[in-house]
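Below is the structure I would like to discuss, written out as structure tokens.
One protein chain omitted, others in place.
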Amino acid sequence: MPERMFTLLIWGAALLVTGALLWLLADTVLQGVAHLSWAFIVDAPEHAGRDGGIGPILVSTLCILGVALLVSLPLGLGAAIWLAEFSRQGGFLGQIIRLSLDVLAGVPSIVYGLFGNAFFSLFLGFGFSILSGGLTLACMIIPVFIRSCEAGLSAIDHGWRHGALALGMSRSTAVWYILLPAAAPAIIAGLMLGIGRATAETAALIFTSGYVDRMPESWMDSGRALAVHIYDLSMNVTGGNAAAYASALVLVTLIVLLNVLAQAMTDRWVKRRIFSA
Amino acid sequence: MTINNSTTAYTLGNMTLGQACCTPVPHLQIKKLSIAYAGNTVLDDVSLDIYKGCITALIGPSGCGKTSFLSSLNCLLALIPQASVTGHIYFDRDDIIHDAIDTMRLRRRIGMIFQKPNPFPLSIRRNLTLPLREHGVRNRYLLAEKVEQALKDVGLWDEVKDRLDGSALALSGGQQQRLCIARALVLEPEILLMDEPCSALDPIASGVVESLIKRLQGRYTVVIVTHNLAQARRVANYAAFFWMKERVGTLIEFGRCVNVFEHPRNPLTLAYVRGQAG
Partner (left out) sequence: MIWSKPSSLLLLPRNIDRLWQPLLAGMAVLCAVLLLLIVAFLLKEAIPALHDGGWRSFFNDQSWYPLENMFGLLPMLWASLAIVSLALLLAAPLGLANALFVRFYAPSFLVTPYRLMLALLAGMPSVVYGLWGLTVIVPIIAAYHQPGTSVLAASLVLALMILPTVALTCLAALEAVPSSLHAGAAALGMSKQGLLLGVIVPAARYGIGAGMVLATARALGETMVVLMVAGNVVQTPHSIFDPVRALTANIALEMGYATDLHRAGLFTSGLILTLLVLVLAWFAARTMHKYQYA
């Protein structure tokens, strides 16, 4: 194959993919903007979502995400710190935990949905609720988050670890003041991955947080997530496509916004750690 | 001003004022120390006294267990899985290997400087205040005073006093190493362990750090691992020569620096210091 052909092929593949992806992006943005308004964001849905807005759905989405992060963030970070800093190298317990996390990371989201339905909704009696949905999502993102944090902590130069211990500092202090800030980029990457997955998730929520599109009044109320709303509009509601695209645009914007927010918060945190005496 | 031979409190002036001295009183007593990794002995049967206020240089070829020996003195070796230490190390009447000691408190009293400068990714000030706070110093003025004193002791104060809140990682290699020494000194340790503190530095920075080490003599007990024989001869009062025998490190000769370098008793030492072996 002549050199020029190959170059052409590579450029062709890049153009093809860019074209398709931009097509998708443009459709989402253009069709979304056409139906989008302030009223759409704050109003309650009417006629199964054809009219009205997504106000209560947005609230439910954020509540579900909040529950998921509230549970997975401390638990995941704690587990990662233990794995990276406290567990004995090559220790049995550490290996078992790592193996199960790897397995968990591969489980398809719909299976998490099955589990959430069987465990949180039925066994623990949370029913179809924001709590069930949030906890199911937490289970889903914890393995990915832990592995990302652990990789970040393990990649840190051993000099700092030994330096801190040689100064008679406790491991806890070393972790909190030195290692965590140094691993912040990896932690934030894991967090963003988790937020992205949790916000985008549909399959695991259908049978855990449910379909109800009213404004949720407590953690035990069923709440429809934005992704579920999009699915419902496009599959079950004829004439719901315009609203579906507008919701999709809101969802994508939400994911991007949360990512930017998480990034900014870490930056501030790292700065405060470095510059406060 | 002299150092008392007992373990009672003694006062030293500012580093630039105090008088250097070296008393042959054991500060650390090592008896029959052996170190093994996963069953493979790397250092066998070392007995040695480290004298108070003196600089002891550990010399010998790479891989003969000098760094392992050094790390065992502040229990840092315990961090390495499968490392086992046998024998006795007496410090302040306690055997730090067998007695249930508080390693954090031990490490406060026995500081360590590493081969590669390892300032924390924090500000210069915070590098010094963090260990102090960890050991219970909270008073703002006391903290500021100690930071200034430690930086003056290592001759870094004039270079960094205007950017104490800047990142420590922005310093040059030599400055970083001196900051690490200041960070160890700020805790007012009794013993400083140094693992080739100059080998990662350029010749000029190395010279600055070396003269700093020399000024520590008489105020701190220093144990320094070095591959630079000329440096060992310049700074040390005592020298310990380690050598590999059948792939196991062991102590060949220990004595006053002059004796080890000029009139070694063991032919191996003679060959090594003359540059014919190792």
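The chains carry the letters A and B, assigned in the order they are written, with residues numbered from 1 in each.
Methods note: a residue touches a chain if its C-beta (ideal position, glycine included) is under 8 Å from a C-beta of that chain, and two chains touch if they have at least 3 such contacts.
Predicted model only: the values in this text are computed from it and were never measured.
K.L.:
Which one, A:Ala48, A:Ile110 or A:Met220, makes contact with the chain that was left out?
P.N.:
Residue touching the chain left out of view: A:Ile110.
K.L.:
Give the residue, chosen from A:Ala48, A:Ala151 or A:Ala200, that touches the chain omitted from the document.
P.N.:
The missing chain is touched by A:Ala200.
K.L.:
For the chain left out of this view, which of A:Gly49, A:Pro143 or A:Gly163 touches it?
P.N.:
Residue touching the absent chain, from the options given: A:Pro143.
K.L.:
Check the options A:Ala34, A:Leu70 or A:Leu93 and report the residue that touches the missing chain.
P.N.:
Checking the options A:Ala34, A:Leu70 or A:Leu93, the one contacting the hidden chain is A:Leu93.
K.L.:
Kindly note down the residues of subunit A that lie in touch with the hidden chain.
P.N.:
Looking at subunit A, the ones touching the missing chain are residues 1, 3, 6-7, 9-11, 13-14, 16-18, 20-25, 27-28, 74-76, 78-79, 81-83, 86-87, 93, 96-97, 100-115, 117-119, 123, 139, 142-143, 146, 170-173, 196, 199-203, 206-207, 227, 230-231, 234-235, 241, 244-245, 248, 251-252, 255-256, 259.
Note that in this section only the chains that are shown with their structure count from here on.
K.L.:
Using mean CA coordinates as chain centres, what's the gap between subunit A and subunit B in Å?
P.N.:
Centres of subunit A and subunit B (C-alpha means) sit 48 Å apart.
K.L.:
Residues of subunit A touching subunit B in their complex?
P.N.:
88-90, 157, 159-160, 162-170, 173, 177-178, 181-182, 273-277
K.L.:
Contact residues on subunit B for subunit A in the complex?
P.N.:
Those in contact with subunit A are residues 74, 76, 79, 81, 103-108, 111-112, 114, 116, 118-123, 125-126, 129-131, 134-135, 143, 165, 167, 180, 183-184, 187.
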